[in-house]
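Notes follow once the structure below has been shown.
With one protein chain removed, the remaining protein chains of the complex are shown where they sit.
For reference, chains read A and B in written order, and residue numbers begin at 1 within each chain.
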Amino acid sequence: MPGSVLVSLLAVPLAALLWRALSQNFAAHIITHSAFAALRISLVTSTLTTFFTIIIGTPLAYALARWPFRGRPLIELIIDLPIVLPPAVAGLALLIAFGRQGVFGMWLGAFGITLPFTTTAVVIAQTFVAAPLYVRTARVGFAAVDVQLEESAYAEGATQWQLFRHVMLPLTARSLLSGAILCWTRALGEFGATILFAGNLEGRTQTMPLAIYLGFERDLGVALALSTLLIATSIVLLAVLRWLDHSTPDQ
Amino acid sequence: MTLASRKTPPVESLGQGLPPPSRGRPHNGRPQGLPLLLRLCALAPILLSACAASPTPTPTQTLTIFAASSLLGAFTEMGDSFESAHPAVSVALNFDGSQSLRAQIEQGAMADVFASANAEEIEALAAQSLIATSQPFAANSLIVILPSANTAGIQSLADLARPGLFLVLAANDVPVGRYSRQALEKLNAQFGADYSTRVLANLVSDESNAKQIVAKVQLGEADAGIVYVSDSVAAPDLLTLAIPPEYNVTAEYPIAALANAPHPELAAEFIAFVLSADGQSILEKWGFRPVK
Partner (left out) sequence: MNRPFYRLANVKQIYNGRAVLDVENLAVERGEILAIVGPSGAGKSTLLRLLNFLETPTEGEIVFDGTPIPRDPPLDLIRRATTVFQRPMLLNRSVRDNVSFGLSLRNIAPDGRVADVLNRVGLAGMETAAARELSGGEMQRVALARALVIRPDALLLDEPTANLDPYNVGLIESIVREQNESQGTTIVMVTHNVFQARRLAHRVGLLLNGNLIELSPTAEFFDSPRDPRAAVFARGEMAY
């Protein structure tokens, strides 16, 4: 069956990598200072990215699902673009916009704010590539809620916030969580935009994927150990996603 | 052309009379700008593989050359010259970091010739009998590059230690990054024992290769970077600060035919061409120094 060829193509390299990593001294490599610093930066930045995305992306997704405002198709296009763009393009675009010589970056510079090569830049790069995944998922979740359910709550005297908190949130929690996990996983794996926009400095901007990439030049053991950790985290998160998709829906 | 001729403040004179920043490369007959595609390669290594191969339709034999990324311009031209001299041969070029190329060869990639940016990779392959003999064919030394606007106002190597600058180097694990740090240490003799420490305090990013450094300096995101002279030649819009030979670090590039090269005679011919006067002048044009 040709399908098994594709499945093998996907599974064999990952299995080989895991086997190789675990047959080396996994623990010794993961306890190195660099690996630990990369792990810390990755966790902090991807969590911040997901946090900001939820705060800002949720109302946006709701508006996109419900309000037929002018320019909505344009906004939807803007949100979908980063999903298909190569990350290197994203990083270049971010530099040209928010870099020290960038259109917006020069203006920020006047206030003494410099973004490139900072941990903030890592969060921005991750948000650029990962937030669209959350907004898309949340938008679909909101759109699936029966409009009459909302109107009925509104007719009963709910404020916008109460409507969201008591009607929309329970019904869309699953979608929002799925979106948040997708966003988080993508942020955790972000490489191309980060290395261009934020650079690579241990303890400040070097995330796990960057450390893995540089590990090729240095110590393959560290790269293998970090890869294993990244794969394990992704497997757990994807399993949670699957569980969310398959347990009975709320509506 | 010096900065002084560009209405910027005169270069502060240093005790030892280090050369002032100069525009473009310090060699003669530099190539007049690069095709856009080549520039893009500098920005996104992902694109590298896309613009590396350049087959022609007629040839019967394909000579595969693995070459260090810094040889991109020189070896592209070298390949073209070789093809014109051998109409039946097509030269396929694969540019990547020397370590990556070595790994590819170790994993069984088929190649005829390997031109590395350092001896270690060649030695490692020789230890595995994947290479019989090698010889140096070019030398490359280091240079400081500055963005053309030089907003940080860097006039001398001493300025690199000024706090608050954004400096990008290659990572210490990458040869050019290791050489850069060695050169900075040597410069301690000139600028004081803590010079290299102060310069490295300005480091904002450990890049994976010189092209990334060039890109960040070109965009003005970094105030300064250290790369091979050949890298600065490929980016003629940059300002440069020369590092005097006594403090500089020279990288010798070795070239070798692979033990299991599909076309051993052609491989030998190509290496001979690289070492010939014609080959050496191409290398010189791209910022390399000939080896005697």
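Following the convention adopted for this analysis, a contact is a pair of C-beta atoms (placed from the backbone, for glycine too) under 8 Å apart; a residue touches a chain by one contact, two chains touch by 3 or more.
Everything quoted here is computed from the prediction, not taken from an experiment.
S.K.: In the whole complex, not just what's shown, which of A:Gln24, A:Gln162 or A:Ser234 touches the removed chain?
M.R.: Answering carefully, the residue with contact to the hidden chain is A:Gln162.
S.K.: Which listed residue, A:Asp80, A:Asp146 or A:Asp245, touches the chain dropped from view?
M.R.: Only one listed residue reaches the unshown chain, and that is A:Asp146.
S.K.: Could I get the residues of subunit A that touch the absent chain, sorted low to high?
M.R.: Where subunit A meets the chain not shown: residues 146, 148-149, 151-159, 162, 166-167, 170-171, 250-251.
Just so we're on the same page, only the chains that are shown with their structure count from here on.
S.K.: Residues of subunit B touching subunit A in their complex?
M.R.: 43-44, 46, 97, 99-100, 103, 147, 149, 151, 166, 168, 171, 173-174, 203-208, 212, 215-216, 219-221
S.K.: Taking the complex as given, what residues does subunit A use to touch subunit B?
M.R.: 86, 88-89, 92, 95-96, 99-101, 116-117, 192, 195-196, 198-202, 205-206, 213-214, 216-218
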